[in-house]
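Only one protein chain is missing from this complex, and each of the others stays in its spot.
Chain lettering (A and B) follows the sequence in which the chains are written, and residue indices restart at 1 in each chain.
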Amino acid sequence: MKLVYNAYLGPKGGFVNGERKCVVDFSVKQHLKSVYEALKLDYPKFHKMDVLSKLLILTEEMTQDFKPTDVGLDDNLSLIMANHSSSALTDQRFIESYTVQQNPSPSLFVYTLPNIALGELSIRRKWFGENSFFICEQFDAEFFIRQCRHAFLLGNRYTLCAWIEADVRGNEECFLFLVTDSDEEKLEELLIHILNTYRNE
Amino acid sequence: MDIFVSGYGVISAIGNNVHETLQSLLDERSGIKKGTQPHTQRFMVGEVPFSNEELSATFNLKTPGSRTTLLGMVAAKEAFHGHDFFSEVRTGLISGTSVGGMDVSEQEYRRFLVDGVCDLNRFSHHSSGTSTEEIAKELGHFEFVNTISTACSSAANAIMMGARMIRKGTLDRVIVGGTDSLTSFTISGFRSLMIFDEEWCRPFDASRKGLNLGEGAGYLVLESEHSLRKTHKKPLAKLTGWSNASDAFHQTASSPEGHGAVLSMSKALKVSGLTADKIDYINAHGTATPNNDLTESVAFKTVFETKVPPFSSTKAYTGHTLAACGGIEAVISILSINESVLFPNLNHTDCIAETGLLPIKRCRQNSDVTHVMSNSFGFGGNNSTLVFSKI
Partner (left out) sequence: MSELKEKLKAQIIEQLNLDYLTVAEINDDAPLFGEEGLGLDSIDALEFIVLLDNHYGIKIDDPAGAREVFHSVNSLAAFIESKAQ
């Protein structure tokens, strides 16, 4: 298995393959909007998305120069994503809309599922391959690699993996990596090392 | 490598176990009625007629949990009944849920709003992952436990993942399926989207207005042939095909041509090695929303052309059980095969004008059912299809 690229968006900034792409101040409420502007993204649908979708769209946007041209062609791409908190932040806002405000919000309800982020990315890039979202205790490199192996056995050429977390305590991060099938390296330790480096930058 | 189903369990508005479910299906008896709880009483829902305390007491559940967890325990226990744990049989549990422990969190939150107090410990049941862990704890020790959250395709994806892990040799046996319970959260949400029917839902009917929500759980035990030789369980059916694809169109609506559905059905056929004409029955996703039933019908015609097999949605029996539906409907698909019966699409009067497809209207016993296709399509364009076959 080969790591084609990796990217990260979190409190320490936005990175691709270890190089900083943007600075971001997560203490500011509109920090994700500032990344949108810094990346000069022109995708108006972004503004109505939930935090998980925004994190994923922004992180994936940073990787455009590193993406092989055949990614997603002929459904050769499998999306494998996971987090710990599911869609907890948006769930909370939706609950408030029908309890406190007495007005259940359909535009919030739509995002009370973590896999909608996958849907948003698939819509943006027109990817029709398989996609799955898992709930895990924490980032588990072995778990992701095992899922990648299954995907390759089915004939997928690439797997795009992401750990997209946004919890009620305010922790937010997206760790994204593209893997392709090959005889090369064991990636588990490398992925853990890369993520820890980004977190502790 | 063949994947065998060696156990199944289900609980929903139409029965507390497989036997009762079959009886309701054959009697054409829907479980959808006006709800009985404060948050369901104004609506037509497919409610399981037990309180949480009654579930624990009636089904002898030792581990506490949210309603989602308790329903899951009931069905998973039934599926695993008669199975034992062996050190040389690596066993896993993969469960799908969208609601998780939301019912408990809602109760505590309501208490807090009214009384200003609540038990913070009860929020520990909230997480989707916790519900799976609690089910695992109730049943025994597992080498692998995981939770899938892809909306209404969650249980189907869990089944698919289990099959892959067996084929890869990572596991020998796995309990797979899903569970979800009725909550104010989901009722408010679907009402706000205006795809909720205040009357009994009408899948694939020209006048359909929306879905009725349901609750329940459905699980299968999957094993390899090698594992069967050790567990000595008699297989019920084979899981011969599976697939997942993305519709990539909208967060909640399906594309007009049902692109994701076409992909998932076509690929599942390919995995099974069957040609389209071999499918004897489709258990459709058929939620009764204007959008799903039209796009799923269009997808049927694309995949099967002029020879669309007999099909029905059983959601007019159970309601839409969200993440659990793929598991519950997997059990129904296997019943169809082993009981040689095609189950009807209740409450249907007129066909959808654009496609003219007529679902099964009445229960058809003594039918030759060898291969069944089951669809589960989730929000986010997450489309999954399973194929089950007779032994």
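We take it that contacts are C-beta pairs under 8 Å (C-beta built on N, C-alpha and C of every residue); 3 or more make two chains touch, one makes a residue touch a chain.
As the structure is a computational prediction, the values presented were derived from the model and not from experiment.
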item	value
Identified contact with the non-displayed chain, of A:33, A:67 or A:149	A:33
Candidates B:130, B:192 or B:382 - the one touching the absent chain	B:192
Which residue of B:179, B:251, B:355 or B:376 touches the chain not shown here	B:251
Touching the absent chain when the full complex is considered, from A:45, A:126 or A:186	A:45
Touching residues on chain B - with respect to the absent chain	192-194, 250-253
Missing-chain contacts mapped onto chain A	29-30, 32-33, 43-45, 47-48, 93, 103, 105-108, 110
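Here is the rule we use: only the chains that are shown with their structure count from here on.
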item	value
Whole-Å gap separating chain A and chain B, where each centre is the average of the chain's CA atoms	27
Residues on chain B engaged by chain A in the complex (per definition of touch)	98, 100, 102, 106, 109-110, 113, 127-129, 132, 146-151, 157, 161, 164-165, 167-168, 170, 184-185, 188-194, 243-252, 259-260, 263, 378-382
In the complex, chain A residues that touch chain B	75, 79, 84-86, 91, 94-95, 98-100, 104-106, 109-120, 122-123, 125-137, 143, 146, 149-150, 153
